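My questions will all concern the structure given below.
All protein chains but one are shown at their positions in the complex.
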Amino acid sequence: MKMITIKRLFIMLFVLLFIVGCSSPTASKDTQGKTNHSEQNQEKSSNEGGVVRIAMSTEIDNLDPYLSAATDTGSMMDNVFDGLLDTDENGKLVPAIAEKYAISDDGRTYTFYLKEGVMFHDGSELTADDVVYSYAKLGGLNGGEPLSSRFEIVEKVEAKSPLEVVVTLKEVDSAFLARNIVAIVPKDYEEQSSKPIGAGPFKFEEYKVGQELRLSKNENYYDKENTPKIDEVQFKIMPDPESSILAMQAGEIDILPGISKQGLDQLGDTVHSISGPQNMVQLMAMNNSVKPFDDVRVRQAINLAINKDVIIDTVADGMGTKLGTNMSPAMQFYYEPGLEDRYEQNIEKAKELLDEAGLASGFTMELTVPSDYQFHVDTAQVIADQLSQINIQTEIKQIEFSSWLENVYNNAQYETTIIGFTGKLDPYEVLVRYVSDYGKNFMKFQDERYDELIKEAVRETDETKKAALYKKAQTILTDEAAALFIMDPDRTTAMRNGVNGLKLFPIQKFNLEDVTVTK
Amino acid sequence: MKKHNIFKSIPLIIGVSFVTVLTIMMLVSLFYTPYSPNAMDPSDRLAQPSFTHLFGTDNFGRDIFSRVMQGSQTAFLIGFSAVSIGLFFGFLIGACAGYFGGWIDELSMRIIDAMMALPGILFAIMLISVFETGIRNTIIALGIMSIPSFARIVRSGFIQVKQFDFVKASIAKGAGSFRIIFQHILPNVTSPILVAVTLSFSGSVLAEAGLSYLGLGVQPPDPSWGRMLKEAQPFMSTAPWYVILTGLFITFMVLGFNLLSDGIRDLQDKKS
Partner (left out) sequence: MKYALYKLSTFLMTILLVSLIIFTVFQVLPGNPAQIILGMDADTQQIAQLEKELGLDKSIGERYTSWLSGFLMGDLGDSLKYQQPVLDVLKDRIPVTFSIAIYSILLTICIGIPLGIYIARTDGRWISVFLSMFTQLGIAVPSFWFAFVLILVFGVTFQLFPTFGYVPWSESFIGALRSYFLPSLALAISNIAVVIRYLRNTILDQAKMDYVRTARCKGLREKTIMYGHILRNALMPVLTIMGLIVADTLGGSIIIENVFALPGLGNLLIQSITSRDFPLVQSMVLYIAILVILVNFIVDLLYKLIDPRVRLKG
């Protein structure tokens, strides 16, 4: 009797598996179910409409643009929010909500003229009052705590007319203009963290924690030329890079940013990709305040012992740009060329320098790496291999990124570490990290000339002169071997064939309004 | 009946041979590997298996066979040390609980229960987050992870044996606890402990692979099979031999020790 039941169970199980396995292939493509109806939309015209599914490796930290700090979250939510200005592919500031702007001669007063008829997603009109509210909130002008130190420089912000905003700074700050890409939010709206409202090309639809963020086309986007072509965007949260490649292979993902060379090979000609420098600075920071890294000769010796091309070839499959200072060539206008070849690999010279520093027999150094980033861990392994040539033994210590932030970034309790600084639009934000009294100067780099140059550059309003000062500052970083600057790894984004229009920006950003989908 | 025995001993034979081969490999690697396991050759990355590189090379151009050999040291070290920690403390707790009984038993069993309530891997993750990653802490975490099962086995063994007449008799004769434990009880609980030792050895090797997948295992560049498997993952389709060969060695080791434990159990059944 029992035997029959067990046998029956067995058979039922396999029948079930069979049914499950063979049921309609259309359903197999939509894990989320909801894509069904949109797929039908996709068929009605070739170039308009459609859904784009993008794999993202990290979760959203906060939907409120002012409370979020994660780069990935910014690049997703940037499609919901627009700022007064925006950036193009070359990092040039272009008008967005503001049609044009004017800067007073003393460099302290900025006047922005807003476009007419800009609407928030809730249908209300975006006026100067909303801009005043947004900037006051960021700069803490309403009595509250400032939400961003970058806006503390703002003395006051006023609405001259519904379409005219005047921002006055406490002192001249040439880095301020680029900060105006920050999101403008509707006045007195308090639910940005749960249901964000902006004026961007896409509307927020739904966020399922840890699963997906859905955005839909904003039909009333003020910039008619750039009204999105696709109906819906789904950002899928997929922490495992290997899984997302497999998902793309199975046709469940349309766009995969940050894909590896191997991933690309694996996907073959079912996808096409765009690739280029991402304005990142990957470096091995050396704690300039601890022995033996307080000795410039030791830092130079380390620089001389490393062959960066080998690192780029091994870790990034050759897809990276060699760096010699804390700036990527992606910042064309501000970048000082030539520094990347200052320290050619020269083992003999490196050994001499170590000898002069009294460390001819070498030493053991601890290299702390955030374990969440395989890229940095791999880099650490190559560096360890190369440094053994000058008798430096490297102990690699992997720690979680959270511990890294606490121990290394905040408290500078480390000897050496590998990290990547993500790109910024203004060189000040990039170079301020090495100013002696800057709070997060965890490299503990100290140089009076450098501090002076940066201070001067911020006060300078002439673009060319400003650039010259920043270039000089970069040279100091290289001369003093403030750190081992490695590379700007290329960022490669894979797109399913039929998906087109994505471009690369000097900051992490998706121009989804230009994306088109064909079957 | 004779035929039956041959079948019975097949797992044991296979288990013993796997473990022997791996042990020999580990011993050889102490003195000799074809290449230095950490030496990189950027010009020869992800090379296919050939006569120069038996198992090919990895993404840094390191010889995979040498790393697999070196990795066996790590595997044995982790398995052996974790089991030692687990056995030592597990035995101590289990023996005290089983021998003395009463509130000591009650308290230690509650602690053991509490530890068992947390899934092993979760417990290890928690411990490693506290201690930071590294081979020593991986060993400690895996060792602590295997304490409960040892404690339970030893305890029940003690309780059982304590009820045997000859033990009761020597207790009545006034023999010291020490003597009773070592002369009478211990010989009677060795085979279940041996089974647990082999099982927890393979369990530790497998757990290390899981931890390494989550990035919490042994630190680079020293090779461990778990971390090699993780490093091989992105090259699954471009260099499948890397992921397959490394995975196979983990499987061999775990399989070997599991079969060994099966074999020991079968032998023990036959004896009794």
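The letters A and B name the chains in turn, as written, and every chain counts its residues from 1.
The criterion applied here is as follows: contacts are C-beta pairs under 8 Å (C-beta built on N, C-alpha and C of every residue); 3 or more make two chains touch, one makes a residue touch a chain.
Quantities reported herein were computed from a predicted structural model and do not represent experimental measurements.
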item: Candidate in contact with the missing chain, chosen from A:Gln332, A:Thr364 or A:Ser402; value: A:Ser402
item: Residue, one of B:Arg110, B:Arg136 or B:Lys168, that touches the chain absent here; value: B:Arg110
item: Among A:Gly117, A:Gly143, A:Gly210 or A:Gly268, the residue in touch with the chain that has been omitted; value: A:Gly210
item: Residues of chain B (touch criterion as defined above) contacting the omitted chain; value: 3-4, 7-8, 10-11, 14, 109-111, 113-122, 125-127, 129-130, 202, 206, 209-210, 213-214, 226, 229, 233, 236, 243, 247, 250-252, 254-255, 258-259, 262, 265
item: Residue numbers in chain A that touch the chain omitted from display; value: 1-3, 6-7, 9-10, 13, 16-17, 19-23, 25, 27-28, 31-33, 59, 61-62, 67, 69-71, 140, 145-150, 193, 208-211, 236-240, 242-244, 246-247, 249-252, 372, 400-403, 405-407, 409-410, 422, 439
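By our rule, only the chains that are shown with their structure count from here on.
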item: Centre-of-Cα separation between chain B and chain A, whole angstrom; value: 43
item: In the complex with chain A, residue positions of chain B that touch it; value: 38-40, 42, 45, 59-61, 129, 132-134, 215-216, 219-221, 231, 233-238
item: Residues of chain A touching chain B in the complex; value: 241-242, 260, 262-263, 265-266, 310, 313-314, 371-372, 374, 377-378, 380-382, 384-385, 396-400, 403
